[in-house]
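This view holds just a subset of the chains, kept in their places.
Letters are used for the chains, namely A and B, taken in the order the chains are written, and counting of residues starts over at 1 for each.
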């Protein structure tokens, strides 16, 4: 049920922490569509304003939207309050604010706009450097940004999916705050909550914000994939498809390959012989070559693999791996991949990267765009973009004083 | 036909030459049972004494024996005569002495107890540092321990499967010898043979003593494997089973995999897609991952492989290999793996070892327990236990002045 609500989509995030990926987070493609298309979904609203940045505005504007939509450009990356002020002239009545990069269950949007209260704010039980919701009794009365561990005002983390029935009051509260910082929006909202009633919506569904590069895997696992087979699909004999597998138009899948859903295979991609693909996303126009093992990984468009193991990894797009190159995803001691909270994590690789045969990329390594990694390299550190990394000539040659006996005929 | 014979099982061997394996040789598990259970088999005897050592006594005692059984602990590793003296108080009438670590055809035990002579001793034609049987005419009259090459008293090597119809005479002969050395038992037996008639039993069946770590492969190949499928076994489509393959309870075997018997797959183990397993032993609770090639190898319990070649190798247990790690089993010149008499021999790996992706272990290398081998390491020497072996940062990084052309769509 569509309401007379303006959806404010915050899509101007600079994404510094998103390196080595250069695609704007809001535009990162999943299942053939940019992320913001998923977060918007079929929001039950009448019109939409997307706050963009100078880099992604054109690309976002070129998308076909089903409802009346405008974009406004936030000129500099000055935080959420500034982003909303960028859209000030278009904000009057009821608004629903969401982050383009935060994936939640689409139903949540309907829930927050239908509480009957002045505003609504959902929260999820989670630990980490988030904004926590403060309560008085059952009533939410504010947001505390990144409190010290142990002094959180509640168990609930704020999800930016905020309904406010009079957006001009929010603007007014933001403008009253003279301080500069990351939390101006939260302060303004807290001030508004002091005199207007907000509903709290406890939420325990999927919640995947896209901040760090490995979050691509979380988003991938959160988005629902339906079983589907497109046009002109060719599936050869002895191919096994289990669970929900989306197969785009013109996809070819060769013999003795198994795909265990949920998996997405974008249009025009080729899955070669004797592969296994589990819980992964393959973009469009990619070629998963003979004997590749793609496990819980995101592969973008125009990627080529060949006899590789790719585990818990993210390949942004236009990336090729030589035969035997391996993206390791688990430390020998099963320990945490530093700073990620994950024990299983492979490589995160920017666009235009080429990796030589039998190269080994250590767990959690990030590789900047347009870098080449030579054959046999054991890459144990992040690699800046535009790097050429070559294994040192690591062999000695001496006179061979032995002759291998000729192989005898086998029969 | 069970006779009133006491079986003396020598299971106290210290196993120093068995490094890197730490499991007591008598307890080394094969086909789901410790080795001693195989060597005892259903021996045609009425009761049994197992001579253990302080380390393995408890474990051996915890085993369920079908006949009346006692253990006696040999406190220090002082050889075979001392082991038998440890059991002195229990030895009176007929005895049959076997080594827990020597695998022979079970029929041999029946043959030696049924000759009608005072004693019986079998021999096998073999070359090497063994004890050789001396004859007068057809009659065996003694054992010569490790004679110099060329001065062997016969072609026949003594197999410790000795029947003596009055064990107290053997004890008495042992106690008469005052010298200390490895061959006290053989001297005592020789002395006994001087006045009591022994039958000689020529034997040409299987004979696999477990002394060196590569002998695990010999034992594995000697033990008979029967075709069997346990409970709750799941075998997916296009799986090929040839020859005798034992499949334990709860085993899962995935598509496009071939198993060529004789092979043993222990309970709860998983064999992934597109594997080949030939003439090998897989313990319980192991996972043979996608695209692994296990050839003539022993894999213990709780091992994980993934896209590996494991040829003529022994993995004791709780060992994991990263994708692309390879246990080479043949020198480039097809030469002997030094000191083993074998041309095909892979790695011998103790418990708790982890091997990184694309690592290469050279033929015949031994790896001590709890060691980690980093990705890409080319390990060409034995590695002590508790080692961490890391490939040197072997690459140089320069500015990349080339851009790889974007892959064109394939269709």
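Everything that follows uses one rule, which is that contacts are C-beta pairs under 8 Å (C-beta built on N, C-alpha and C of every residue); 3 or more make two chains touch, one makes a residue touch a chain.
Bear in mind the structure is a predicted one, so any value in this text is a computation, not a measurement.
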item	value
With 2 chains placed, the number the full structure-file assembly comprises	3
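Please note the rule applied: only the chains that are shown with their structure count from here on.
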item	value
Mean-CA-position distance for chain B and chain A (Å)	51
Residue ranges of chain A in contact with chain B within the complex	238, 240, 250, 256, 258, 268-270, 274, 276, 284-285, 287, 291, 293, 302-304, 309, 311, 318, 320, 324, 326, 328, 330, 332-333, 352, 354, 358, 360, 362, 370-372, 374, 376-380, 383, 386-392, 394, 402-405
Residues of chain B touching chain A in the complex	237-238, 254-256, 272-274, 290-291, 306-307, 322-324, 332-335, 354, 356-358, 372, 374-376, 391, 393-404, 406-407, 409-411
